[in-house]
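As you look at this complex, bear in mind that one protein chain is not there, while each of the others sits in place.
Chain lettering (A, B and C) follows the sequence in which the chains are written, and residue indices restart at 1 in each chain.
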Amino acid sequence: MGGATVRTQEEDFSIEEEVDALRAVSRRIGGIVTFLGCARDFSEGRDVSAIAFEQYASMAETAMEGLRAEALETFDIIEVRIIHRITTVNAGEQIVLIVVGAEHRASAFDACRWIIDTLKQRVPIWKRETTPDGKIWESQHP
Amino acid sequence: MGGATVRTQEEDFSIEEEVDALRAVSRRIGGIVTFLGCARDFSEGRDVSAIAFEQYASMAETAMEGLRAEALETFDIIEVRIIHRITTVNAGEQIVLIVVGAEHRASAFDACRWIIDTLKQRVPIWKRETTPDGKIWESQHP
Amino acid sequence: MPDLTANSAPTGEITVLFFGSLALKRGQRKLTVAAEAELTLRQLVSQLGGAQWHSFLLAVNQEQTNDLDRLLHANDEVAMMPPFSGG
Partner (left out) sequence: MPDLTANSAPTGEITVLFFGSLALKRGQRKLTVAAEAELTLRQLVSQLGGAQWHSFLLAVNQEQTNDLDRLLHANDEVAMMPPFSGG
């Protein structure tokens, strides 16, 4: 159930399975904060019908493991799971999931937010959006 | 699937069903932040085996609807769901779920955190923890 | 319950609800009192022994209030509540 705590994969994931896997780690978890990123159908004024993701796999894995380790060291939290899909997703589909469990909610919120913000800076993943004008590589992501 | 956007109930809820119900509202949702509160088996130095929740039902419903409306007005978000169980939960069981969907993640994080913080101040729900010393009403919750 | 207007007190009743630890302390969850003319929230709380309670919150007709000078009327629902501990 749920696979490795940190991973990239083609197939979709289940938020319920990932939260259950996290909760199985400790009964001292009182607050769980998740961030789920989905493909919107509208981006920067253009219609978007699909987003293709590419990764530098060996470096992405190391960077994501590093994110998890740094979060566990920095924040007062108990467990972290990070899943990013590497495939072509259609509008409305799931892309990325961060799950953070802590005794208290404040640390879980802080850590979850830090992880998704930092993932965007450190993990070598790129997206190309399909639009009516053809496929365009997104050059940067806020 | 999922029931009303804001509700109290005895039965357990499914985070996946609630997130799916929220996503069905709009394809412009790009970021979803959830807070899930669970019963810990340890609280303030005492062992806790169960928590019984009581509510002032008519006021709780009004207060929760008010929270949702104020969040939708205050933050740049698209949809909110709030579910609180009113029953006796055992250690490890789910108690409360907040789901917030927005175009961008920052607003979803801000709103989700504000809702759970404010719910604790405004919604007339009380818990009584079962411990080895007998049942004790929790007088305040941080 | 008769359909009374606010000014027709004291012929009606006010419902008082107790929750959580306050219900345990009083040994009851609900009572009714006569809606006497010029009855304030402060007087009602005092009559019910509020001075002994450690800390509590008040609501009138499902809305939280700190206004102890508020006049109560027939058919009002007053709630006496310990600090909330949901979530």
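By our rule, a residue touches a chain if its C-beta (ideal position, glycine included) is under 8 Å from a C-beta of that chain, and two chains touch if they have at least 3 such contacts.
In this text the structure is predicted, and so the values were computed from the model without any measurement.
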*For the chain that's been dropped from view, list the shown partners it touches.*
A
*Among A:R40, A:R68, A:H84 or A:R105, which residue is in contact with the omitted chain in the full complex?*
A:H84
*What chain A residues would touch the chain not displayed?*
37, 53-56, 58-59, 62, 84, 95-96, 116, 119-128, 137-141
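Basically, only the chains that are shown with their structure count from here on.
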_Chain whose average C-alpha position is farthest from chain C's own_ = A
*Taking each chain's centre as the mean position of its Cα atoms, how many Å separate chain A from chain C?*
50
*Please compute the C-alpha centroid of chain B, do the same for chain C, then give the distance between them in whole Å.*
28
*Could you tell me the distance, in whole angstrom, between the mean C-alpha positions of chain A and chain B?*
23
*Would you pick out the residues of chain A that each touch at least 2 other chains?*
none
*Among the residues of chain C, pick out those that touch two or more other chains and give their numbers.*
none
